[in-house]
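With one protein chain held back, the other chains of the complex are shown just where they sit.
For clarity, chains are labelled A, B, C and D in written order, and residue numbers in each chain start from 1.
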Amino acid sequence: MILPWIPLLALLGVVVPLLTRQRGRRFCSLATAAPAILALLLVFSQVPALLAGDLPRFQLAWVPQLGLDLAFRLDGLSLLFVSLILGIGLLILLYAHYYLEAHEPFARFYSFLMLFMLSMVGIVMADNLLLLWLFWELTSLSSFLLIGFWSHWTDARKGARMALTVTGAGGLALLAGLLLLGDMAGSFDLGVVLESREAILADPRYPLMLVLVLLGAFTKSAQFPFHFWLPHAMAAPTPVSAYLHSATMVKAGIFLMARLHPAIAGSEAWELIVTLTGMATLLYGAWFALLKTDLKAILAFSTVSHLGLITVLLGIGSPLAILAALFHILNHATFKAALFMSAGIIDHETGTRELGRLGGLRRAMPVTALLTSLTAAAMAGVPLFNGFLSKEMFFAEAAASPLLGGLSWLLPVLATLGGILSVAYSLRLVHAVFFKPARKAPPKSPHEPPRLMRAPVELLAALCVLVGLLPVIAEVPLGLAVEAVLLTPLEFHLAIWHGLNLPLLMSVIALIAGVLLYALHAHLRQFGRQFSPMDARLIFEGAVQRLMTWSERLTVRLENGSLQRYMSWLLGAALLLGAIGLLQLPSLAGARPTQEADGILLLGAALMIFGALGTVATHRYRLISLLMLSVVGLVVSLTFARFSAPDLALTQLSVEVVTMILLMLALFFLPQKTPRESSAGRNIRDLGLAASLGMVVASLNYAVLTRDNHGISDFFIANSVPGGGGHNVVNVILVDFRGFDTLGEITVLALAGLAIFKLLNRLRLFMPHSDGEGRVWSPDRYPLILTSVSQALLPLALLVSAFIFLRGHNLPGGGFIAGLITAVALILVYMARGVEWTQQRLDFQYQPVAIAGVAIATLTGLGSWLFGRPFLTSAFGHFHIPAIGDIELATAMLFDLGVYLAVVGATLMILANLGKLTTPHRPSKEEKH
Amino acid sequence: MTVFVLLEGVISLLLIAGGAFIFIGSLGMAHLRDFYMRLHGPTKATTLGIGCMLIASMLYFWVTEGKPDIQEMLITLFLFITAPVTAHLLAKTGLHQKLRHADKTRGKPLELRPEEVGEKPVPHPDRGHG
Amino acid sequence: MLDTALWISLTLVLAALALNVYRLTVGPDMPDRLLALDTMYVNSIALIVLLGLWLNTKTYFEAALLIAMLGFISTVAVCKYLLRGDIIE
Amino acid sequence: MITPRSWLPTPLLTILLLVVWLLLVRSLSLGHILLGGLLGVLIPLATRRFWDAQPHVQKPWLLLRFALRVLGDIIVANLQVSWLIINPWRRMRPAFVEYPLMLEQRFTITLLANTISLTPGTVSANLRMDGKTLLIHALDVEDEEALIAEIRERYERPLKEIYEC
């Protein structure tokens, strides 16, 4: 299957230039061209199959859940476009090889170009709507890169941004449309979609889908009123303009309409929208093409107008109209690319694109003059050129179309008008540049370009003439393409002479009137000047600016950098949600019978509430509120003990101590008192907020407590001994059943320790020399009694923590608590002896300890892999040692050891580093400062 | 049988005594006249009270579980180690803060050497939140 | 008999706690409050012992042990803070 | 050759730890005795560098006697203090007493100070930085001299005898 190789080769083309950059431009150009040539050959190799009537397809599931497949097809339509894209792409490459200045990063340019080629190939070959959309967006991106290639030039940047914004927005609309379409058709597979026309047309969502898809197509193909980005995209280097804005990208929208034609066209809405938009675009573009004075601007607007023409044909939608559309796509690609390149040559050789400064170039560059005249004639639709054929078919279809009912004569008239204009501006283009004497001399003295730079133009011009003379050669590809669009073969014959008929008349009118129009176009310019030139860019930029300012204002209103405000918003939201949740309860109290409260509980609750309120009441006297806080902590741990959670009680107690020390350490560096600064109103607001949230929490808690909840705990209790080999279920859960959570938690702990360690370094803080009442600190740094007691307590504490650790698996205790006890004991030494003294005697650092803890835990988990068990599977066994008795060993204990180390390391990392903060620059004796 | 009754009596007695001592300790802390006197209550009476209770529980579990088990002694041990330190440091703090003491107290506690009470007060930096 | 004794001493302990709270609230000075807090810790040992007696279990013994061993450390920390400001120096 | 001093720096502490361990685990099984012994050896080795030079107990039996006496005193003292607290007609005579120390070593001084804090209505309030005088606050004394003398006789002398002579 060779289909996927075509995009793959294009992809290869993206990297080749970057790799071969050093080998010089010539080599690089050739190397870049090679994959494209190969791809083109591959494409042609498929033609026989197509002629034989079967349809090469390739499918590879990518994200089947989304219906996104890597699917390609190569039907007639794809064939037409792929050969256009690759063929013209190659010519452009050749052209660019000469066009770019020596110093410009040609490799990057080639790479971008190939990227664009890849995305275009992807679009036209995609056999899956989503895939098509992906490539569609890729074209927007790559064209952004190409248009903005001269990024030092602000016009280039602005133009690129504008193009990206417009086409990108269109792309989003298209995505929505395609999703709808796929939903209607029941699949994103193109084949299916094309088959299910009735279902789609019948679907009520059809109009919406149609509008969205057309938005995508129109923005891409620069249809009025989305045309404005195209002229500004002319800031791109000419090869880009020639490639993107004549042959390929702007045709993507057209292609989309043709591609989906069988599925979504044919409805009233389609015909009206598409035809009228096209007609408007046709006239608008033509008119401005006549007025502009910049060579590339003229070409850009003429492109707009020709795209409009094609759109009109697609809107009309009769078989012959489709044929004409495809034919004109082909022709326009050839002559417009050629024109752009000649414009580039002129620019390149004379240094300007202003008609005012050009003129009389036919002596300087006769060949270019000839080529330009030929291609311009094709654009104007002069007989015996390819443009003439398709344009005449266009006139015929416009005349024959029954659209607009009673006003159906309007279409041909407007069509003729468009023809007149296009003749006029083509004539103007040629005459003004080559024949009319120049008013001012161009910056550079003009001369012919290098031979090979002209070659692509020559080739294309030759094609124009050739097809114009014997249209038959175009019949085969067109036949295939039309069949792909109409899903049925179409009998047709391309001829130059159809006898005297209306279309011929229209062409003649167009020619004569066009010449006349140009003859007096000076007056037209006068006429045109009366209208204030509305620059689309200014409008666009203005819109962007307004958007920016508006969002800025919004941001400032919402996010003013005040944490308090955020908090209140947050809490308000939480309150709302919680309240809503509560409102849904049938009744607050559940079925479970409540238990009696006794005196102890009453007092305990009273103590806790007292402590909490006290903390708040005294929060401006920070030390006192800390004492109050630790009352709460104490009672909380008692509560845990009361409600049969010994492990929690132990943990809470030790954490209590650690927290107290931490806060004391911090308080030393922070103000001792909080100023009274909250306004009364704010206090009231906060009180209200907090109180109502408290009520919500209370009712929530009550609701939970009074309902029966069947948790998964029975499993744990049942399997703790057989599965985990431990009697203390809480500990077994921690180190075994939910060991993975614990692993994560100790990791967080270690990370917090490290983060704090980092935050603390090179932190210089002012250290008060006196306490809140202005008393100078006592000089007795290390009270003797404290020191000796701390040293007496250390061994005992270590013993106890060893005890707590070892029994943890079967009785209350475990790594967390043991670690905290050890840490606290060491902290006591720190307090009693100071940092230097302790550090000298501690021959290890804390960071490694914490990390080692996490590592041990992890390794224990990994160890179970060695035995082919899942991560963190614990094993345990009872070993009988004579005279000593059973000893139980469980790998979970190793894990617990990891927890222990992590806790010790992290806690000491936090507290000891915090304490260290003062030692380096702490005056031994209090000195005034 | 009578042994158990006797034991039960002893245990109950100890319990009540312990509670009483604890209460007295806190009472002293609550209503004595100056800080230094309040200090005595908790450090002594309370410690003793805890001791009584621990003995009670020791006896109780001895009776119920049948085997002697004096691990409660550990708590007493720790209390004996720690309670004095707390008291000492608290008193030290009190002296440092020059807490006033009942007038009738004899001895002049505050004639601490100048290097022991810091020099004359300096304004605190956090007045008005730098 | 035992139960009544239990309840009596429980009541006494609770009363003691209430007294601590009183001292903690009125102060007047930091050391007073600190003393009250420390006493509260010690008294809670008694509470836990009583709980163990009441539930006839030794599960909570370690909690009491821990308070006896570590409870004083936070008090020491605050003292050190009041004395030196910097508790780890 | 490994001398006992090097792996068993403080036999008393080791024994203490062993006992505490056995108390904690509530069993006398051989396994626990071994484990406790092991910890009793390891922990001092691990923590010895956190100690000042440890005075060595010269006369352990005196230490035991001293401990018992202190225990007794504690009970008595507490009864006294409790009575002082609840006695409505009490007339306390609180006093600050400067106690000149004979002991020199930090550890023993600490022991003395703690003992004082635990026993008769006295709290060791402050130790002069030169470590030569101990400020004692007493709840109820009629005669400072007597108090000083009592402390010296009852506690300081035995301590000095046990550790420092």
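Criterion: a contact is a pair of C-beta atoms (placed from the backbone, for glycine too) under 8 Å apart; a residue touches a chain by one contact, two chains touch by 3 or more.
Methods note: contacts and distances are computed from a predicted model.
Its record in UniProt calls the unshown chain "Na+/H+ antiporter subunit C", which is the match among "FAD/NAD(P)-binding protein", "Heterodisulfide reductase subunit A", "Sarcosine oxidase subunit gamma" or "Na+/H+ antiporter subunit C". Among A:Leu141, A:Leu689 or A:Ala855, only A:Leu689 touches the chain left out of the display.
Here one chain is not drawn; of A:Ala36, A:Leu100 or A:Leu914, the residue touching it is A:Leu914. Note that of A:Val250, A:Leu276, A:Leu355 or A:Ile733, the residue touching the chain absent from this view is A:Ile733. Residue-level contact of chain A with the missing chain is found at 560-565, 567-568, 571, 592, 594-597, 601-602, 605, 608-609, 612-613, 615-616, 619, 622, 625-626, 629, 632-633, 636, 639-640, 642-648, 651-652, 655, 658-659, 662-663, 666-667, 669-671, 674-675, 677-679, 681-682, 685-687, 689-691, 693-702, 704-706, 709, 711-713, 716-717, 720-721, 727-730, 733-734, 738, 741-742, 745, 748-749, 752-753, 755-756, 759-760, 763-765, 810-812, 816, 820, 903, 906-907, 910, 914. Remark: the residues of chain C touching the chain excluded from display are 55, 57, 59.
In this text, only the chains that are shown with their structure count from here on.
Averaged C-alpha coordinates give centres for chain B and chain C that are 10 Å from one another.
Centroids built from CA atoms put chain C at 59 Å from chain A.
Taken residue by residue, chain C touches two or more other chains at 10-11, 17, 30, 34, 65, 69, 71, 76, 80, 82-83, whereas all remaining positions touch fewer.
Residue positions of chain A with contacts to 2 or more other chains are 768, 771, 777-780, 783, 785-786, 789, 793, 796, 800. Residues of chain B that touch chain C in their complex: 8-9, 11-13, 15-16, 18-20, 22-23, 25-27, 29-30, 35, 38-39, 41-42, 46-47, 49-50, 53-54, 56-57, 60-61, 64, 71-72, 74-75, 78-79, 82-83, 85-86, 89-90, 92-94, 96-97, 99. By the touch criterion stated above, chain C contacts chain A in their complex at residues 10-11, 14, 17-18, 21, 24-25, 30, 33-34, 37, 40-41, 44, 47-48, 51, 59-60, 62-63, 65-67, 69-71, 73-74, 76-78, 80-89. By the touch criterion stated above, chain D contacts chain B in their complex at residues 20, 23-24, 26, 74-75, 77-78, 81-82, 85-86, 92-98, 113-118, 121, 123-126, 128-129, 135, 137, 139, 141, 144.
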